[in-house]
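Here the complex is missing a single protein chain, while all its other protein chains stay put.
A, B and C are the chain letters, set down in written order, and residue numbers restart from 1 in every chain.
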Amino acid sequence: MTAFQRLRFGAAWGLCLAAALITSPDANAAPAAKPDDRALTIVARWELKNADPSVNGYAFTRMEVAETLVDADGNGTPKPGLAEGWEASADGLTWRFRLRTGVTFHDGTTMTADHVVTALNHARAKPGSLSKAPIQAITADKGAVVIRLAEPFSPLLSFLADSASQILAPASYDDKGNVTHVIGTGPYRVAEFKPPQHLVVTRHDSYWGGPASIAKATYLATHRSETRTVMVESGDAQIVFNLDPASVQRLSRNPKLSVQAVPIPRVISVKINAGHPLLSDLRARQALSLAIDRTGIAVGILRQPETAATQLFPPSLGAWHDSGLPPLTQNVERAKALLAEMGWKPGSNGVLEKDGKRLRLTLRTYPDRPELPPVATALADQWRAIGVDVSIAIGHFSDILSGHQDGSLELGLIARSLAVAPDPLGTLMQDFGPKGGDWGAMNWSNPALTEAIDRILRSQQAEESAAAKRAVGAILHQELPTIPVVWYTQTAAVSKTLKGFEIDPFERSYLLSRLRWVE
Amino acid sequence: MTVLIEADGLAVDGLDSIVRPTALRVRAGVPFTILGETGSGKSLLAQAIAGTLPDGLAARGRVRINGRDVLGLSHADKRRHLWGRAIAILPQEPWLALDPTARAASQVWEGFTRILNLPRRAAGAATEQALRSLGLDDAARKLPGQLSGGMAQRVAFVAARAGGAPIVIADEPTKGLDATRRDDAVDLLKTGMGTTGGLLVISHDIAVPKRLGGEVAIMLKGRIIESGPVDQVLSNPRHDYTRRLLAADPAAWPEQPTAPVGDRLIEVEGLAKSRGGRTLFRDLSFTLHRGEIIGVVGPSGCGKSSLGDLLLGVIAPDGGTIRRNSSWPALRFQKVWQDPPAAFAPQLTLRTALGDLVRRHGLAWDRVPPLMDRLGLSTALLDRPPGGISGGELQRFSLLRTLLLDPVFLFADEPTSRLDLITQQEIVGLMRGVARETGCGLLLVSHDHALINRVADRVIAIGPQSDLVSPQLPSSNIASSAAS
Amino acid sequence: MIRPILHRVAQALLVALMVGVLTFALMRSLPGDMAWRVAAGRYGYDITDAAVMEQVRQSLALDQPAALALLSWFGDLLRLDLGVSLISELPVVDEIAHQLGASVTLALTALLLSVLLGPPLGVLAGLRPGGGLDRALFALSITLRALPQFVIGLLLIYGLAIVFGLLPASGHGEAGHVVLPALTLAIGLAAVSCRVARDATVAVTTSGYYRFGETKGLRPLDNFLRHGLRNIAVPIVTYLGVQLVYLIEGVVVVETLFAWPGIGHALVHAILARDVPMIQGTALVMGLMFVLLNAGVDVMCGALDPRRRTS
Partner (left out) sequence: MIRLSRGQWAGVALLLLLALFALGVPQVVPGDPTRQSLSNALLPPGGPFLFGTDPFGRDMLLRLAAAVRLSLGIALLTTALAGVIGVALGVLAGACGGWVDRALCGVADTLLALPGLLLVLLLVAIAPGRFWPLYLGVSLVLWVEYFRMTRAAALRIAASPAVEASRLLGFGPFYRFRRHYWPELAPITLTVGAFGSATSVMSVAALGFVNVGVRPPTPELGQMMIELMPYYNEAPLILAQPILVVVLLVLALNLIAGGKTQ
């Protein structure tokens, strides 16, 4: 290189630097397009994996790409979806679903009963609610879909509303029945699907319910809550879900944003190994429950006083919540007395001892839900106040499941959705059945509870069902196979440039088609 | 004759006055050498004239170059303007002064384009010609790392003079060169000067002014104690120091009687050694006796040091045998190194280092003071680290520590090449004395034929082309073919 | 020129071997049952239970002996087949191909920004050692080096994105999105490279040849351009090779922070989800990226420094 060339190089280098400094802000300049064409960005924590409905179906129903036969309202009550209506036979074994007409898939195909049957059969073959229903056959019959059951099963409608049971066009599946492209019927169609972070959807103009207002939306999965908060604060995203508690207060003071919080049927509870020698005694479980300062945790960590759990079922679960139950409260003295009654005596460092053994337990939890580790920390501290030495192991959530299977789990702090399908019954059957459940009771069962659940399953009458539901609640409240700590609220921060935003308590949909830009 | 450089009352001030007010004149066509030992201030004087004094030092007095007062120049840039145009400043160590990442030709070429402002093509031609005139055609495309010392020296010379400066200031241009290359370098300078140029050379080596001729100034402790035409000053010195300096030149040393032969110490037969695929020597056979001094000469890199290390058993021969007299343990075969500071652990005071040695071998410390006395070392030096005393003193210490072990064989590897002339004479004298008095066999390696000539009983000359030259020649009979 | 290439090829093979054996051994010895992790990674916490896990276990053929699994992985690697992700059931190659682009964009932008920021400032400081700029830069550099990457990132986000609203904080797809994460990496890199540049400048300007250039009569600018620049650049570029480690490691942290859908992000997730083929694939690609970038540095060094070409 000659000196001249070098000089030129130097000049170029200076220019580059200047250019980098000057031009980079432009990249963020507000889009100059018409308001109608503005794209919406939604950020939440769940990463995208693949197009399989049993794996990622929720993402496509939330973004309103795919729909289910049965929909659910804000209380979890079934309502017509792609099915206009349905009838059950008197014995409750045959269900007939009448399909909505004029529904087209995004590839232009018109939806037929055969398509629906195919989609449902694919769903049954995969993990998910439908695989757990006692279904004998699904058939098409004169434009309707007929499902035959082996035994009466009241939560069927709710299971059909599960996102894993979404109805996709035949072209969505490959030879092996795996979904390669999500071709649904919803108001939005997939424009771009790039796991693990991106899902871009555009308006489906011939949607049976009429076209949506917002033309384009992007779902962006962002793992860290700090990053999500920052994105809505900086205006990079318009809607952000799963705010961490500390950010809720800060964001609510932000004049450009509104923060919404809606109680959802998810509860943070302590899963207990009732077969563990230290925990098999009901008094031990009661003592642990009495030691918990639920209000303190709700205020101090979740920053929402109303989320302190007074029983397992949150008020949002209507029929299941029993306001007559005595609320779970903190009573440290009573807790200590119960433990003393069992023969535990204070030892060194205030930790209780019996027969030379210290009252020491491990609480497993996982960071996928950002609230869990802080709640675990608070619990450990509160339990130490009654002389129980609890150490915390933060790991992967499957450690709790495998701990359940191999019996090594002592305590687990979990955030359990009571309504994967809108009706919690399915979850309860799974969690508190005679053999316990991975996410529920461990080494604990109660025949009365099993019987009550069975009654609900078979019941065709609302009153009988309601009484049985109260019985279920009472037993769980009394026996404490899991100790409820706080209920969940779904939080979201929304830019004030949007109107019509609502949180679906069952987290089935982001209700995009109801949104519009503020003029 | 034109006076090119004219200095009057030129002094350099640092923390204390380093160069006292000095006057000198450099005339066209007459080389001028400043001769002095390390620390005499000779380099500073040259730097003061050239305007290259390091930061923190200031020159005062008056310097005229081509009749122009340069010290008084208002702006440093104007001073700089003389560089390359009026004066060419030749660097001390040319291999360090050439840009290691630029090819030789380009380092010359830039003088023609940037200083003489020749167009590219003309500069290229000028470069080619300048290099060819010094036989450097091959060097043009080479990087400094690929040049030999002599070639680097010539490239630096051409590069320094490319700007066309008539006056050359050369600071120690022969440092680190063996005798032949030294003479080449001096000749180069002299030829380059021609009849109209000026030449100011700084040197510690008497051989330089001898070969250059012209004028010489002897410098001692910051002042010129004597100056004048070379013939006059060197043949008829007036100052006592000059006389000592001249006497210290090995060529002027008195002839010494050869020693009577003692017991056989080391017998070498058919010795061969090669390094990096190149044969250093082969079929080398000789015997070293107690009290005998064998000199080894040859150009640098010829394997002189390897020979000594072979005798010590530090490295193994490729062929032939070395039989050491088994009456003495290996510990009594010792070595003295070329660079005294490198041969001592830098962090230890000499007292600790010697104390360790005394303890290691269960000797008595009592033996140290008399030896120090004999080597002319003051006890005050003991508490200093090796870096805190002069090279000559340190070399005496390295002699001392070997003497503590009563050596029967001493390998002295260029023991005085980094020392001033007078110190050299003293050290060599001591070694010789030790050999004669204790009956220690001495293998003395040096690039200085004259020195070996005066000291050694017998000489081994090792040359690069001739794999082996003249074993066991009488000292008067050094093979001159050993030059490169 | 042959030796460095051979050296890099050997290094690449070493990376493949190490990644293969290490990740395999480690993942096999990880606590907990792999099928659990895979099921969890695939279906999430609301659906995963023992039944789902059992289904996954059967589909994965996890009972295969470890040695056999490792061998088959190497065999597949020779055919450039990295297997199928256990979580998404998509080919690892496809996933990485998508993520690699994002990571390379990020890494190269960061490298470019750091080269624009660090060395020029360092050279300026080095031209006047002990001067105001030198001391200020020293303080800045040592402070920045004391800040963990994620703190730099968060400070930048809060500063540039939230308070001033200059740049998008997070996301991917538009050109502006790369600036903050790249800047986060670049600041860390520049904090070090400016010191390297400064030291190199001091070393060069006090060197014999630089001095000789001056006394030869070259004007200061000529001397700097002809003898300074190249010699200063050599250690800086060489040091880039050292910094690549920091870059690759930084990619892991910064991608997580900025939700950048790159390979570092994928690696962390794969480790948490125990997706062995993905871990091996991503670790391998990251290792190879490291080797490749190093080879790039070699080439640049060779271009800059003729000594490398001749020796």
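Going forward, contacts are C-beta pairs under 8 Å (C-beta built on N, C-alpha and C of every residue); 3 or more make two chains touch, one makes a residue touch a chain.
Since we're looking at a predicted model, the values are computed, not measured.
Considering the intact complex, the chain excluded from display touches A, B, C. The chain that is not drawn here is touched, among residues A:39, A:351, A:393 or A:474, by A:393. Annotation: of A:299, A:332, A:466 or A:498, A:299 touches the absent chain (contact as defined above).
Residues 11, 14-15, 18-19, 22-23, 26, 29-31, 138, 142-143, 145-151, 154, 158, 192, 195-196, 199, 239, 242, 245, 248-249, 252-253, 256, 267-268, 271, 283, 286-287, 290-291 of subunit C touch the missing chain (whole complex, contact as defined above). Not every partner is drawn; the one left out touches subunit B at residues 312, 314, 331, 333-335, 337-339, 342-348, 353, 356-357, 360-361, 398, 401-402, 405. Residues of subunit A in contact with the chain left out of this view: 225-226, 229, 244-247, 249-250, 293, 296-297, 299-301, 367, 373-374, 376-378, 380-382, 392-395.
Here is the rule we use: only the chains that are shown with their structure count from here on.
Arrangement of the chains shown, judged by which pairs touch: a linear chain-to-chain path with two open ends.
Chain centres here are Cα means. That of subunit A falls 36 Å from that of subunit C.
Residue positions of subunit C with contacts to 2 or more other chains are 222, 226.
None of the residues of subunit B touches two or more other chains.
Taken in their complex, subunit A has these residues touching subunit C: 3, 6-7, 13, 16-17, 20, 24-28, 41, 46-47, 49-50, 52, 54-55, 127-128, 164, 178, 194-198, 220-224, 226-227, 230-231, 233-237, 366, 368, 395-399, 401-402, 404-405, 414-415, 417, 420, 430, 437-439. By the touch criterion given at the top, residues 50, 52, 80-81, 83-85, 88-89, 91-93, 96-103, 110-111, 114-115, 143, 145-146, 156, 159-160, 162-163, 165 of subunit B touch subunit C in their complex. Put simply, subunit C touches subunit B in their complex at residues 207-209, 211-219, 222, 226-227, 230-231, 234, 304-307, 310-311.
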